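Structure first, commentary second.
Of the protein chains in this complex, all but one are displayed in their positions.
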C-alpha cells in the first residue's frame, strides 16, 4: 500500500476526530500539558487533564481514549496512571503509553515496564526510548529526553516490543516508524525543527490517542494517520516559521485548518517491511 | 443600563488594574498556569502562583485578590485552596472560584461545594459547570472541561447559585452571563475560536480576580468589565489570527495594548434581566 492508498484513510480519520470530538484523558508531564491540550483542541478533540487517582473511577468510564506520558514521573503519580490504564483496558478503551526518557532512571524503566503489562494499544517513543524499553540496549545509553538513535535504528526493537507487548509500536524520528510486529510502516511527514520545540513528541502521542478513539479496532492505521497529520501540520508550519517558537504556533494553526486537498497531496506513507 | 453606560466603567477598571498592579495569588491547574500568568501580566496585574499550604499564612495577607481553579485537583492541593480562601475571606479580600470540570468526579464536586461554603466573591464557570454546581442538573451530564450547554441555558442555575452562595456568578459562553441573583447582565464580546485554546476560561477567571482587586465592593461590575475586556482582546486577536495558536498570541498582545477608543467602541454589554 502506497501513499495514495493511505491518504484517504488519513483524511477519514481526521474528519472523524473533528466530528466526534472524542474525550481524551491525558495523564501527562507538566512540561507538555499546555501543548498537548492545544494540539488536541486544534485537531477537534476534547482533552481532559485528569490525573488524580481519586477521580479515575468516576471519570475514566466516560472517556474515549487515554494518554499516559511519564515525562515528569514521581512515585505519587504512578498509581493514577496504572488505575486509569487498567480501567481503560478493562472497559475496552484504547490507551497510549509514551515512555518519555524511560532510561533516565531505574525507577522510570520499572514503571514503564509495569505500564506495558497493562496492555497499551500503542506505545510511542523516540528511537532511544523504544530500544531501551524493548530491552535491545543496556540501560544508560541516553539519559535525557532527546534521542541519540535514528528511528530506523529502532525497527527491530520496535517489532520485538510489538510482538512481546501486543501493542502497536510507533517510533518518532526523521522517518516515523509504526509496526504491529508484522507490518512496518514509514511516515515521512514532519520537519527536523520540530525536535527543537519541547513536548512535540508528547503532543503527537496525545494525538494518536484521539485518532485511536475514533478507530479503536485499527490501531496501526489510526497511529499512522495521526503521525502523518501531525507531520503535515509541521511541514506547513515550517513554511511560515522563523524558528522553533513560530513553528510551534504555525503548527497548531495548520493542524486546525487542514483541508482535504492539502492532506491528500502531502501524505507520505510507505510500507517498509 | 446599555453598553454606552457600561463602557466607561470597563475602561476605568482596566486603567485601575494597570495603575495599581494588584498582587493576585493564583492556585490554579497545571495546564493554565502559563496563560493565566501571561494574561494577568499583559493586563498590568502581578500574578503569583503560590500554592503551598506552608506559605499561605505568610503570603496571603499581602495579596489583593485570590484566584482558585480546580482544573487538575488532587486531594493534596485542596487544603491550600481552602486555607487561602478562608484567610482571604477573613481579611476581606475578594476571591474567585473557577469550578473547572466540576462534574468529572464526586471528589471534585464535593471539593467545589466545600469551597463555595468559604464565600467566594465570584464563581466563574461554563454553562455545564454552573448547572452542575447549582444542583440544577444531575451529576454526569458533562465529563470533560468543555461545556455541553450554552451559557444562556444556565441563567436560572446561575441566579439560584448566586442567591444560595452570596457570590456573583459568571457563565462564560457565546454570550457571557453575570448575575448577582437579581440583575442579569450579558457580555457579548469574545469569539468562538477562543474555546479552541486551552485555559482561556481559567485566564478569564484569573482576570476577574485582578479586576475585583481594584473594585472589591462592586463584584458584579468588576466581573462584567473583566469579561468584556478579555472578549474585546479576543476579537482584536481573531482579526489577526490564522488559528487558535496565533489567536492566543494576538489576544495577549491585544490585551496589553488596549486603548480607550477601542474599548469604548467595542464594549457590548446588555441587561438581560
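Just so it is clear, A and B label the chains in written order, and each chain counts residues from 1 on its own.
The definition used in the following text is that contacts are C-beta pairs under 8 Å (C-beta built on N, C-alpha and C of every residue); 3 or more make two chains touch, one makes a residue touch a chain.
Values in this document were obtained by computation on a predicted structure and should not be read as measured data.
Of the candidate positions B:7, B:42, B:69 or B:179, contact with the hidden chain is made by B:42. When the full complex is taken into account, the listed residue touching the unshown chain is B:252, out of B:10, B:220 or B:252.
Considering the whole complex, the residue from A:23, A:199 or A:212 that touches the absent chain is A:199.
Counting over the whole complex, subunit B has residues 21, 23, 30, 33-34, 37-38, 41-42, 46-52, 54-55, 57-59, 62-63, 248-257 touching the chain that is not drawn. Listed here are the subunit A residues that touch the chain not shown: 29-31, 34-35, 71-75, 101, 104-108, 143-146, 196-199, 241-246, 248-249.
Here is the rule we go by: only the chains that are shown with their structure count from here on.
As a whole-number value, the distance joining the C-alpha centres of subunit A and subunit B reads 33 Å.
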